[in-house]
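Removed: one protein chain of the complex. Kept in place: all other protein chains.
Order as written gives the chain letters A and B; numbering starts at 1 within each chain.
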């Protein structure tokens, strides 16, 4: 594409006089994207997360060995080498392949938790904030009860009740992660609830349901996305913690936390068994954190739309 | 005051630029004027650069902005060349500034009296007791009826008019020679506005200060100031004596005067300002 064509496309996106709904929306997204991509670290974060997605999608192609079937006779606890980049574990499985397949479980946990917890938090927070009075008091006291326990302890209790397994771990983490989202959404709702633009919609005759759903929720979403992204690292760690304690994913599932747990016994002599999945968790958590920071700069309404 | 020091402030070709993502924004584009011991009004609408002019003189422009001028001198001191420390010392001691809303300019967690005392003691070596006496006298000078009570109040405990008086007291305590007032009464009710202006007027003339009064309200400025500068799009479009406002030449000044509804003048519809692109050139 010629530079002129690029320039004209940019002008079209940044137009002060968009001619259609589509152009207005794209222009807005483009401005946010420019603000985001100006932040180098955030870009690195995004690349890490994209890499994670690619690895998870093409695990079958990328992994040189099976993640679950090892070579017990010849390949137990081998140090990293050209044949086994990250070495092998006590059952002779290639750790590199297990980490590649493990990315799927990491994504599975993170995405499911986000899909369950964020909407619940958003709904509880906005309804409580907008309704006020008794509704607010009851919903927020429930939220407080959940917030009063450390996340991991509460998750442990739920998993213990539900039974071990990765689905139950996801559920337990989701149950313990919505309260902060509810708090954020409520705080955001309280600041906009009395603004003139919400009053104006009331004066249009809009129902409370419509106001919350169509006018307040969109305003809370960006800070929620930021918070969820920043929490992703914590979710991965909690999932890994549960896996480590034997309450999350069960062997032989190549879940990173579970892998660390089983590598614990060899941590002094065969460090790579626990070290490699630990490093993977570190990198992905870092990626989500950097991405979240970048999103905060790009999406935060307080940093100004001007 | 001797006649020789009649020029307090000399501004020549002042420019303030803000670099932004879409290029330079020129907030002030070559403003020149001089100020003696007089009341000078700077009038303009939002975006005219009037506030940025005041801030540039005070040295309160945001750090990313570029301020240039052929001359920007206060009492012979080149403000742009002066080191930051000297400039800070000038600020408050010899040049003072009042902002629109006292709520944002006063420290919310410190009592009004203490703020005035602190201001005085940063600029002068005075004992605690003397500083307190002078602060009380100053509060009295801005017509606060019960100075010793107001002395101990916090900014949120007083009304807007009282807060703005306290602000004036704080700004005048060190005896500045020049004061920049940026919309000092716009947040106040009309009747309170006049009281505050009366106080400001008396103190300025008693102390022989130079005053730059920045406002969007052409009529108010012309009733208060000796001389008026009208700004549009970062430039001075007209400079004239306040008493000669009726004979203003520039169509912008005339338009601005005309477009306000006035009691006793029935005009339907109101004349509107027809902005000509050449005004901004």
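Everything that follows uses one rule, which is that contacts are C-beta pairs under 8 Å (C-beta built on N, C-alpha and C of every residue); 3 or more make two chains touch, one makes a residue touch a chain.
Rule of thumb we're sticking to: contacts and distances are computed from a predicted model.
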Legend entry - Hidden chain of the complex, named as in its UniProt record, picked from "DAGKc domain-containing protein", "Na(+)/H(+) antiporter subunit B", "ABC transporter ATP-binding protein" or "Electron transfer flavoprotein subunit beta": "ABC transporter ATP-binding protein"
Legend entry - Which residue of B:8, B:99 or B:256 touches the chain not shown here: B:256
Inset, instruction - Could I get the residues of chain B that touch the absent chain, sorted low to high? - result: 45-46, 160, 189-194, 197-198, 201-202, 205, 216-220, 222-224, 255-256, 259-264, 266-273, 275
Inset, instruction - Tell me where the left-out chain touches chain A, residue by residue. - result: 16-21, 23-24, 28, 195-197, 199-206, 210, 214-215, 218-219, 301, 305-306
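As a convention for this text, only the chains that are shown with their structure count from here on.
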Legend entry - Where chain A and chain B are represented by their mean Cα positions, the distance between them in whole Å: 51
